[in-house]
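Complex shown without one protein chain; remaining protein chains in place.
This part shows chain A:
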């Protein structure tokens, strides 16, 4: 009997865990929403986090965007050869960078870096009772720890994306000029050909949402941490996975909403 029911029990347990998990997440989001207005007074913590999340991610974003732009130029030229005029290299690079590559790849690399850092920091604070200590000092951890990180992330991701877009397009142009043999004037004419400022705005709205996902996964799993260094490792892992998967899944739905509903209806 037991052998037969075991799979059902296991599945049932997973379902229960999932339901309990979404319940906890909902409670977490509700609390965060309530704590945002009063949490805005921690301006100095907000700026600290802007440095941690934004400024300190610049080198990483610089390197990744440079190469992303470069490879986009190389590959599109390879695919176009003989079929599509090479002037469209500039067009396809700028469009794909603004709409997709800039926001998504920035969010993925920053999500790895920042999601892990947030989960590890808050998780360590949890297991060393620093969060309990905040509570005993009548300070709300949600207001004091999560709000500044959350706000900083949703501000910094669009800014990093603007930076990434610029670098990626520059990287694409450098490669297009030096390796493909398109003149920089042609590349820029290509960029202007089908330029639509909504591409940039749409990408930045995405980046804003991705910032929220990154901060939420890091802080949520940090808060859930149990049991010492191993627990911290576990929640760091979960935070990175959640932010990467969340970014890619939400990217699709954001595309539906932003580029189909909002900007596509013309």
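Here is the rule we use: a residue touches a chain if its C-beta (ideal position, glycine included) is under 8 Å from a C-beta of that chain, and two chains touch if they have at least 3 such contacts; residues count from 1.
The rule is simple: contacts and distances are computed from a predicted model.
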Per UniProt, the name of the complex member that is left out, chosen from "4Fe-4S dicluster domain-containing protein", "Sarcosine oxidase subunit gamma", "Transketolase" or "ABC transporter ATP-binding protein": "ABC transporter ATP-binding protein"
Among A:133, A:229 or A:249, the residue in touch with the chain that has been omitted: A:133
Touching residues on chain A - with respect to the absent chain: 121, 125, 128-130, 132-140
